[in-house]
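A protein chain is absent from this complex, but the other protein chains hold their places.
Read from first to last, the chains carry the letters A and B; within each, the first residue is number 1.
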Amino acid sequence: MSSAIEPLGASIPRLEARDKVVGTARFVDDFVRPNMLHAAVLQSPYAHARIRSYNVEKARALPGVRAVVTGADVPVRRVGGMLKDETMLAHGKVRYVGEPVAAVAARDAETAQRAIGLIEVEYDPLPAVLTPDAALAPGAPILHEELASYVRTMEGGSQGNLMWHSRLVGGDVDTAWAKCDVILEGTFQTQAQQHAYLETNGVLAEVEANGRITVIAACQSVHHVQTRVADELGVPMSQVRAQVPRVGGGFGGKHATNIHSIAAWLARATGKPVKLILSRAMDMEMQKSRHPSRIRLKTGAMRDGIIIAREADITLDGGAYADESPNVLAFCSLMVRGPYRIPNYRVVSRAVYTNKLRAGSYRAFGNPQATFAGESQIDELAAKLGLDPVELRLKNAAQPGDRWVGGQTLHTCALRECLTEVRAAQKAAPPLPPPAPGRKRGVGFASTTSISGLMGTSASVHLRADGTVALNTGCVDIGQGSDTTMTQICAAVLKIPVERIAYAAQDSDVSPYNWKTAASRSTYMTGRAVQAAASVVRDKIMEHTAELLECAATDLELRPGGKVGLVGVPGKEVGFKDVAMRSLFQSGGPIVGYNGLVYDGEKFDPKRTLMERFAFPNLGVYTFGAICVEVEVDEMTGRAQVLRAWLAHDVGKAINRAACEGQIQGAFSHGLGLALYEQLVWDDDGRLANPSFADYRMPGIMDTPPQITPIILEFPEPSGPFGAKGVGEVPLPGVAPAIANAIVRAVGVRLKQLPMTPERVLDALEAKTP
Amino acid sequence: MKFALPETLADAVALLAEDGARCLAGGQSLVAMMNARLVSPSTLVSLRAIPGLDRIEIRADGSLFIGAMAQHADVARLAPRSPATALFAQAAGLIGHPAIRNQGTIGGSIAHADPSADYPGVVVCAGATVHIAGRSGNRTVSAADFFRGYYETALQPGEIVTAVEAPAGPRGGSAHYEKYSLVDGDFAVVSAAVMLAMTNGRCTAIQLAVGGGAAVPVRVLAAEAALVGTALAEADLAAAGRKLVEAADPIDDFRGSAAYRRKLIPRIAARAVAAAKQKLLNGHA
Partner (left out) sequence: MAMRETLEYELTVNGEAIPVRARAEATLLEVLRTECGLTGSKRGCDQGVCGACTVQLDGRPVRGCLTLAANVGMRRVTTVEGISTGGALHPVQQALLETGAVQCGFCAPGFVVTLDAMLRENPHPTEVEVRHGLSGNLCRCSGYVKIVEAALRAAGAKP
């Protein structure tokens, strides 16, 4: 790679891409250790039951078994997000089919599995609730009888099976309804989607003789894993080290989970390394899903198309444990008003406990549910008013200087540009050959928004003796390309080629803190820290050079290739190496730059929005986007297919253009799965009916449109690194409503429930009054 | 588990006499079930080394002989020299994905008898004969009698499918396999296999079977007879569709409800017939 390539915007391949394509990239299951044991997990067969007793004697006695642990062996230490309601293994009762009840470590995977079959657990089954309505009905069986005693980081109104509830109010909707010329109401429902990363969750735990534990985890944050393992084992964080190898996708499903602690526990119990890799079935039964939702939405507008009020009632099915539900609820509530200048809004929302797999974070985090409702109803409104759906959106679109729900100012907002771009792109596209008989086509649009600024992060940059640089962050690359992006940012600040930067793997022992890879925050948050830390190094290099050249630092300029020179005097320059050597052996000491921050944008303004039990301290940096899809519906089978898609997003600044495009196309594919294909299905006993790729069908290459065109706009975000902000999630929420809107155009029926399976489309077509 | 690699059919049959022994053809269904811990054979008898078991022959009259171990990929490559060959080749090319087709076999597929699989409907449509070998010798069973229920066939314990033999189909006719699934490569929600001949715009022969419509493929001879002599117009096909739906007993699962499958059966069947008709007009099988 030539040092002449400007790193900013360059579509350089992932730093580790070569290893990935030749098969030498190492994921957690690729690690082996001498005397390594294999772990297996016993799962609950009941959706709701008390655990009466365990008998592990036969399992312990099986040759090759080294340790057995049940929930009764583990002191109760509840962990979780805002509401700490989970234990490492089920304790006292089980709350969903598939919940881990016990675990075994044995000399090989087969023996571990046989041992699981020999563990006897006696249960007293309890009635289960499988829907939020059933869970909230009077007299419903309560999942968490000790809910009132659980630790929570803030009050969420938790009571009975009501996990959390919150309210957002701005303006005065009740007065506004009276003024509206048109009011639309509707109920929208979405399903449980599973992340289906190609690599399942897994961990390798090792213990030193002094008891210190190391976990190598496929995860989205080493700091999270370190914290959770320390919490669940009841040891200080200094006794736990978390490392991460290459990760085969996360999408929100590989944050800290109980399997890290289970493996650590078994490693401690046996004194041997323990590997626990979840089978696909177990991962789907035990980890988490996207929240199923029901949103009652009401939107009111004037005849000229100006929308003046929106009201939403949101119910999220949270499953058996709270996990990130309070946060998903908050984000869903924050997004449901949509990227429009609607002054009056009220959002009442709740997350409910049910006897199913926990719902938690999944790429876009409550926003797809909110946007499916909001962007479907916008189109309904356009139809009612006789206005073009894009024109209606443009008329109401948020603009720079506007305030979001919560009162934060939008410093940039390119929503209108995104909408006009996708509309123009679709119009300019070469027409497709006409559809076969019995098939109809339609075009659909949606707007979308997300954020990038959230929580804390840090970075350090070290100048090495030869003038190359070591870059150290806590930002885990789960495939989205952050290793490469951070390196490019550092390279751009120091004007050196990326090959001269060594990017350290994340290790809680040495990596500076980062919250986690989530919320599209890596480029914006950790990128800021990297930019600042590299700038500190640059400035120190300049100071050294000023001393060496006996001038003022202001007379100097950074030159490409790792040099600092006197402005206007091409020959007069000093290389990074000379500065490094000077710092190490003569004067000043090793040159290091560090920066740490916690999201510091404008806070929510309680005078503008009443935010009750809103589970975020502060977040912001809004990215906007628009999507246009062309959909074809087969009227005979009801099958809808997306033929082409255009997605325009303002990313502030594309640090790596190909990576941005890949994120947009990848987010689209998850949105496509949510819209048309994927759903976890539970039977009446609360058992997952389709925990396998054979039965949980994702769209493959033949079901994905050959053309997914990303349109990248760059309106610099003032606070972002080189103006950049995140794009990982923002394309996703618009996909389902755009497809729903296109189906209306194609065949005249509107589906308000996801996924929009062929059967549902056909039923809607038959129910349509002619 | 024990593993055996017999080199003759007689040896294989002898090994399969053992309780809990199963034969391994392509493994695409069996090994998947073993991975899911749904089956745990005591002995796995591989058929790979038995010579001639994968023989494929298209005879001069267009009839087809496909050895049980013939892989889907090889059947998919057959030149469409008769309606039967065209039907088998097209269907084989739609089973699963390329990698599956490089190992999956016709014998394994029909012995597994998944009602949503592709071969069962094709084999019944073609009026094929299934060759079986067992301890008491060799025998044949018609395709119509071979499929007995969900994952249930006429195979007795210790018996294996050795070949499928199909007549050429209507002379000068065409064939089409219409597969409707929710995502590409998935099992069919409903499928229809048809072979068809027409003269002067009138149907002279038709064979039509539906997959995914019941525990076994659905073929209604009365429906076929009623179509002969017609122009295969919409009303004719609708009548045939009704008969097929009456004979069907579709399952209810998350790929589709029974009601949805009932709606699809006549439509997919009609699509298959329309496609076969078009192939005739275009002058190929």
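Some observations on this one:
The rule we apply is simple: a residue touches a chain if its C-beta (ideal position, glycine included) is under 8 Å from a C-beta of that chain, and two chains touch if they have at least 3 such contacts.
As the structure is a prediction and not an experimental result, all values here were calculated from the model.
The chain that is not drawn here is touched, among residues A:6, A:30 or A:499, by A:30.
The chain omitted from view is touched by exactly one of A:43, A:279 or A:719, namely A:279.
Considering A:481, A:512 or A:593, the position touching the chain not shown turns out to be A:481 (whole complex).
Mapped onto chain A, the interface with the missing chain covers residues 11, 13-14, 16-27, 29-30, 32, 110, 114, 195-200, 246-249, 251, 277, 279-280, 478-481, 656, 658-659, 661-662, 665-666, 668-670, 692-694, 698, 700-702, 704, 706-708. Residues 1-3, 5, 24, 27-28, 31-32, 34-36, 42, 44, 46, 48-49, 73, 96-100, 102-103, 184-185 of chain B touch the missing chain (whole complex, contact as defined above).
Methods note: only the chains that are shown with their structure count from here on.
Interface of chain B with chain A (complex): residues 32, 36-37, 180, 182-186, 254, 256-257, 260, 263-264, 267-268, 271.
Of all residues in chain A, those touching chain B in their complex are 113, 281, 636-637, 639, 677, 679, 681, 689-690, 692, 694-695, 697-703, 757-759, 762.
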